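Every protein chain except one is present and positioned as in the full complex.
The block that comes next holds chain A.
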Amino acid sequence: MTPSIRSKRRFFEHRIRAALGWHLLYIVASLLVLMPVLVGLSISMQPRDQIFTYPPSLFPKTLYLANYADAWRLVNMGRLLANSLWASLIVMLGKLLLGITSGYAFSHFEFKGKRFLFFAVLFTLMLPLEVRVVPLFELISQLGWANTYTGLVMPFLASATTTFLIMQHFKTIPKELKESADMDGCGPLRFLIRILLPLSGPILAGLATVNFLSMWNTYLWPLMIINADNLKTAQLGIKMLFSPAAEREWGLIMGGTITVVIPTLLIFMLSQRFFVKGIATQGIKE
């Protein structure tokens, strides 16, 4: 064996060992980060007496799913999940639709008061729910929308971030396209539907994911506006599992919690690329 081959081999061995080291570190770190979810999953599949053994068992001994069924029955989980699903879908669609129309107005048209109206949309970034929650609650109650789906979703249907990002994206599409479309007699609405939207798939998917999950995860507003058990959202279901706390049934609570987080994880996994893009674009400045 010539020295050069030997040194080459040593070089590769060194690299493989370094890579293995990194992978080991990554696996340990990933397990640590996901620990709360993994522990929750494990506990959700353990019967009561196993949860309270000492030392605690990391893994369920059998496939025990009664906790899920109990949690499902106790807080009417099917109904709660359906409520959350509807609310999130409607808010997602509303934000996209209104974001597309207003983003289009700002990206492709000149009109009187454009700067002012644009500022008026952007300024709402500084009006989070918390600074207007008291009068908003009163307004929704006066409209008779307390305890209704309408009251739950209505204040969230428009979004400055979505408008802004869609506008930014529409602006990247060459002006010449619009001009030639105008010449061909293609109306502004047809231009939007036939040309702009087909070119916006990824950004719309990203915004759809982020907007869906943000409504799915919302807690404060549903807590305030919804009283009736059959209208509550899945997030409120978690609080309901905690409240009859004479003694906490951890298996049951974790079963309910994991049930609520499964849709989040599914959506995250399926559209991970778009989700990451959706968050990342929110940070892009003008």
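Here, contacts are C-beta pairs under 8 Å (C-beta built on N, C-alpha and C of every residue); 3 or more make two chains touch, one makes a residue touch a chain; residues count from 1.
One rule holds for everything that comes next: contacts and distances are computed from a predicted model.
Only one chain is not pictured, and the protein name UniProt records for it, out of "nitrile hydratase", "Carbohydrate ABC transporter membrane protein 1 (CUT1 family)", "Putative L-lactate dehydrogenase" or "Aminomethyltransferase", is "Carbohydrate ABC transporter membrane protein 1 (CUT1 family)". When the full complex is taken into account, the listed residue touching the unshown chain is A:Leu136, out of A:Leu89, A:Leu136, A:Ile173 or A:Ala205.
Contact with the chain not shown here comes from a single listed residue; of A:Pro36, A:Gly78 or A:Gly201, that residue is A:Pro36. From the options A:Trp72, A:Tyr104 or A:Phe274, the residue with contact to the unseen chain in the full assembly is A:Tyr104.
Considering A:Leu85, A:Ile195 or A:Met224, the position touching the chain not shown turns out to be A:Met224 (whole complex). For chain A, the residues touching the absent chain in the complete assembly are 19, 22-23, 25-27, 29-30, 33-37, 39-40, 43, 51-52, 54-56, 94, 97-99, 101-102, 104-105, 109, 111, 114, 117, 120-121, 124-128, 130-139, 154-155, 157-158, 163, 188, 213, 216-220, 223-224, 235-236, 238-239, 241-242, 248, 250, 253-254, 257, 260-261, 264-265, 267-268, 272, 275-276, 279-280, 283, 285.
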